[in-house]
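What follows is a structure written as structure tokens; I'll ask about it next.
Note that one protein chain is taken out, while the other chains of the complex remain in position.
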Amino acid sequence: MGLLDRLDNPYNFGGIILGTLEDLLNWGRSKSDWYLHFGLACCAIEFMAANASHFDFMRFGTIPRASPRQADFMIVSGTVTLKMAERIVRLYEQMADPKYVLSMGSCANCGGPYWEHGYHVLKGVDRIIPVDVYIPGCPPRPEAFLEGMILLQSKINKQEIFKKRKRLEEEMKNMNQ
Amino acid sequence: MTQQEIYNILKEKFGDEIIEFSHELPSDPYIVANRSKIDEICLFLRDEENLNFDYLVILSGMDYIEKLGVVYHLYSIKHKHRLTIKVFLSKDDPHIPTVEKIWRSADWHEREAWDMYGIIFDGHHNLIRILCPYDWEGFPLRKDYKTPEEYHGIKVPY
Amino acid sequence: MEHNFIYNLINSDIVAIIAIILLPLIFVLIYALIAILGELKIASFVQERLGPMRTGPWGIIQPVAEVVKLIQKEDITPAAADKKLFNLAPYIMFVGAFAAFAVIPFGPAFVPADINLGLFYLFAVGAFAIIGIVMGGWASNNKYSLLGAMRSAAQIISYEIPAGVALLAIASLAGSLNLNEIIESQSGWFWNWYLFGGDGPIWKIFVIPFTLILFIIFLVSTLAETNRTPFDIPEGESEIVAGYHTEYSGIKFAMFFFAEYANMFVVSALITILFLGGWNSPFGDFMSGPIWGAFWFILKAFFFVFVQIWLRWTLPRLRVDQLMYMGWKVLVPFSFVCFFAIAFWAMVK
Partner (left out) sequence: MSERRKIEFDYSGVDTDRMRVNVGPQHPSTHGVLRLEVELEGEIVTEVVPHIGYLHRCFEKHAEAMTYPQVIPYIDRMDYISSMNNEWPYVIAIEEMCGIKVPEKVEYIRVICAELNRIANHQIAVATFGLDAGAFTPFLYLFRDREWILNLFERISGGRLLYNYFCVGGVRGDVYPTFKEDCLDIVRQVRATNKEIMDLLIYNHIFVERTANIGILPVDVAINYGCSGPVLRGSGFPYDLRRSEPYSIYDRFDFDVQVGKGEVGTVGDCWDRNIVRMREMEESCKIIEQAVAQMPDTGDVFEAIPKKIRVPKGEIYRAAENPKGELGFYIVSDGGQKPFRVRPRATSFINLSVLPEISKGYMLADLILILGSIDIVLGEVDR
């Protein structure tokens, strides 16, 4: 898992674990994910079940936060309606970078069973905020949700913070020229 | 008390305001009333000792394609009898007196009927949209409703 | 300074002072990590689950991950906030919590600053936290934060009074405000602790009920002062989101977080010093000495940290007015009664 798993990496010689600073930062972010639970509908109940003792979502190092400022990722679980859409955008903007979004359930992915006649349903939360991981299901089983969490963690682990910054700097330079 | 007996009482009391009584199995029986004095009819139904409809089960707006309607389902907890009253409204003039003073639960039901069907309840203290956003346009549950293309810059259809 | 082994060892002023300052700081940081892990793991144990499992064996380096994450989060200052106060508040809070460590006697041979008014100083610095809380809550320009800060101010000030009376009672028993002297006066077997009326002849049993009640009063007051359940209304999650730190993110939130846990240790240490004989061994001379002293002190303090965590995951939360009622109408009168009884005992002893 994370840093300790990288025993086979090129920096490794003779039992000493070596890694880059990037690895450490990624490891920290992926292992300590505090979430803002945006419980909207049926999926929120399954999320609560995943959070409870039986599935124990906390094993992944997550802690619920009520305030978006302290959250690292947002779980959008349930049907997003047009009335709610603006609130989701606002809460997403209130979160501190780096931030991630986990879309849970068919409704949040694409409108789910309400895709055709739902005049008041937003057909997918990705129309208003960027989504990192989609979890299908109506509602997804807690196991599916845990799988989504693992996916998110591995995604964070593979992020290239410094390369991205370099690339952005170059782009800025090019733009200025 | 059966609905037929209640119908007879009402017919005697309100005369022309009560239009007809329908009872065709397997449907529930219902009474059709005129809209103009529906609040008085409801008050009578609630306060009359042997009727005592103290419980408004549900108030539904309806769209019968050529006309609108409001359906009141009443229940008496004391006498355990039920009653259904129907009122038909024309689409050009969907006004009807409010019953929110009689049953407080009618408050939200009437707001919903306004929200979904555009039925105007005269005398309601706060007739605003309840489920849809306050700036929503159109009455979604009417049969001829078209889903809007866009709301606040967000595409609505799939 | 005779209570400080570093000073005796090096005897060089500046280096010794730096070392003396650094030692508690390192202790606080390590302790905070342990306490955070303890909080997660004890909660999990109470709730029949496992808690963090994916960072190291049994998730024991989970707090390290949290710190690594918190320092790389974006540090948001809301546009509508009072920027200076908003940025200052968490540091004041942390400084307040850390300043208390200056006088805490970890063992017979290590007291960072052995001052005569140690108890008074500890009490005064303990009240520092509300300045940070009110500042942060007000400067956030958020209604929930403001509510949380107001609740917190009212709560901490109310509960200082029974806590202060309890301190006075113990001071009158010990005849000193110096923490080390208070501890030394409880030396010997565990029945010499002030929890059991202190050192004295057999008829001290008449004062034991009063010291026991005083102990409970002090425990409850300290729970309230550190904003822990059942008195966590300043950050009562189900009502006012996150209370005074709703708007804080990243490292500034981490400061609040650390300060909360540091405060927990300070009050636990205070309970240990006042009622449980500080670094004294419970068994007379058995297992006593400088190293054992530190061991006993930290063990006792950690036990009360554990009690605080345990209560948090067991009890529901009180309401603001019930909290005030409890403070003013229950704890204050009882603490006065106990104070008079104990002072009378101290006189006739």
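By letter and in written order, the chains are A, B and C; residue numbering begins at 1 in each of them.
Keep this in mind: contacts are C-beta pairs under 8 Å (C-beta built on N, C-alpha and C of every residue); 3 or more make two chains touch, one makes a residue touch a chain.
What you see is a predicted model, and the numbers here were worked out from it, not measured in a lab.
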| item | value |
| --- | --- |
| Visible contact partners (per top-of-document touch definition) of the missing chain | A, B, C |
| Residues in subunit B touching the chain absent from view | 24, 26-28, 30, 54-58, 60, 62-63, 71, 73, 77, 80, 82, 84, 103-105, 107-108, 116, 129-133, 140-141, 143 |
| Subunit A residues touching the omitted chain (full complex) | 38-42, 44-46, 48-49, 52-54, 66, 78-79, 81, 83-84, 87, 91, 113-114, 116-121, 138-139, 141 |
| For subunit C, the residues touching the chain missing from this view | 43, 46-49, 143-144, 147, 151, 229-230, 232-233, 236-241, 313-322, 325-326 |
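The working rule: only the chains that are shown with their structure count from here on.
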| item | value |
| --- | --- |
| Distance from the mean Cα position of subunit C to that of subunit A, given in whole angstrom | 36 |
| Euclidean distance of C-alpha centroids - subunit B vs subunit C, Å | 63 |
| Residues of subunit A touching at least two other chains | none |
| Residues of subunit C whose C-beta touches two or more other chains | none |
| Residues on subunit A engaged by subunit C in the complex (per definition of touch) | 1-2, 4, 24-25, 27-29, 31-32, 53, 56, 58-61, 63, 65-67, 69-70, 72, 94, 96-98 |
| Touching residues (chain side subunit A, partner subunit B) in the complex | 82-83, 85-86, 110-111, 115-117, 119-120, 122-123, 127-128 |
| Complex interface listing, subunit C residues touching subunit A | 40, 44, 47-56, 59, 62, 64-70, 72-76, 237, 241-242, 245-250, 253 |
